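A single protein chain has been removed from this complex, and every other one stays in its place.
Moving on, here comes chain A:
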Amino acid sequence: MELSFTQGRWNYESWGGFDPISSSNAKPPGVELWAVFDVPQHHIDASWKNLTHTLSGLFCASINFLESTATYSTPEWSFPPASGNVRYGTLPCEAVCTENLTPWLKLLPCRDKAGIALLLDRPSLYRGFYHSQRGRCVLAKSSSVYLLLDRGLVAELKFPNKENGKSAANGLTSENFWSNPSFELSVNPDRIFLEESSSHSKSLSILYMFQVEKYSESEPFDIGLMWKVPVAWLCQQTPLHASRFLMGSGNERGAIAISLKSTQFTEGFMSANSKDGSCELRVDVFQVVPWYVKVYFHSLRVFVDQQPRAVSDFIEKIHVSPSKDKMSPGVMEVVLKLPCRVNTAALTIEFDKGFLRIDEYPPDANQGFDIPSAIISFPNFHASMVFLEDDSLNRSPLLSKFQEKCPVMSYTEVLLVPLTTPDFSMPYNVITIKCTVFALYFGSLLNVLQRRVAEEERFLKAKAAKKTGRLPLLLSKLSAKLRGSGINQD
């Protein structure tokens, strides 16, 4: 099971997408919950309901909204244990608040008064661009703080820009690496780990470890990094940069487009595999769409390098689960095989906007409704880092975590879809006016069917004979004229 609360969006362009941190830890905005169940198939939905309610109580968040079948889905291929036991649900517009931090703090002995939790200063935490809490803690025997130097940073430090003027290449030795002229650490690291060879990049990451237990009240642990020279580096990015947006205007229909652009990674990859002419890049797309965004799967179109292409050329497998009104969301899982030299690729799909009843709208109906993030994964690549470790008995859990092979994943943006709203102030008016129209139909038709015109005429004649005044006579003549050809016309 994995539950995450996130505020903000992970900036894949600046912060990278290939290392384990951004691949498995970067999460979509809001709440995301996925769970694998070990119970028989027909019990899974009930277990999911229990799970959502329990978590909602534990974390003081509205996770119980995920209990209805219209909010969660059953992915088939996108999550590693590929079976029918996975359930995935997400609430994109759930705001993360300080209350959600409380359950984590309850687990620590001193809560937030001492220890590592002192770092969780609420005002500064929530002011940041991105912060995320994830429920997958690993227990460690001792506390350590790790500082990871990304591959891109290491490459930049090893061979700094020629414009800088510093042309002296620094020798990469593990003992005195901290005497690099570009930055200075206030505390010397206790251990330094070097990454083993990486298949996707020339430079290797470096991990510094600082053990906290050596320090105490009198000698506080205060780590600081000072840049002596301005250094700019590019984090390693996912093979294709994925983004998603809405097309079309108006409140009746639109289209969702997922665009994949090549990054500098693809160029490197391309050159590495240039001798293999038929290399293919496999991209998995997993998208959940709520039921009121009625997607037309037959309108799925693929554009490669800005040319519309036949869908069957590039889509290897597709699994759709169409949405049922008010019952289940629409799920689309697509496996694309793009050529390695692809520049841009795009998937577009059209939809109609649905109309809801007035009690199905949220309190702020004109804000719109969210389409949760799509998950784009690249199963051919694994975001993992293997660090050389001499002490295999004292394996650090963080390092074992880094070694886990998980495919490179990235989340796209959450889309906001405005839906038309009926007039919320009108229920009584609509009911009464409509019922009046029906009564008009019912009454007048029955009246016409049972009329005895001869009796009516005799009655009217008798009444007219009694009338003496000129005005009633004029009025009756006028009314007969207005009605067009009257009954008394010969």
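Criterion: a contact is a pair of C-beta atoms (placed from the backbone, for glycine too) under 8 Å apart; a residue touches a chain by one contact, two chains touch by 3 or more; residues count from 1.
By our rule, contacts and distances are computed from a predicted model.
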| item | value |
| --- | --- |
| Name per UniProt, for the chain absent here [options: "Nucleotidyl transferase domain-containing protein", "Actin-related protein 2/3 complex subunit 4", "GPI transamidase subunit PIG-U" or "Ubiquitin-60S ribosomal protein L40"] | "GPI transamidase subunit PIG-U" |
| Touching the absent chain when the full complex is considered, from A:Ile223, A:Leu445 or A:Leu474 | A:Leu445 |
| Among A:Asn251, A:Gln264 or A:Ser479, residue touching the chain not depicted | A:Asn251 |
| Selected from A:Thr52, A:Ser323, A:Ser377 or A:Thr412 as touching the chain missing from the view | A:Ser323 |
| Interface residues of chain A (partner: the chain not displayed) | 249-253, 291, 294, 296-298, 318, 320-325, 330, 352, 354-359, 420-423, 426-427, 430-431, 433-434, 437-438, 440-442, 444-446, 448-451, 453-454, 457, 483-485, 487 |
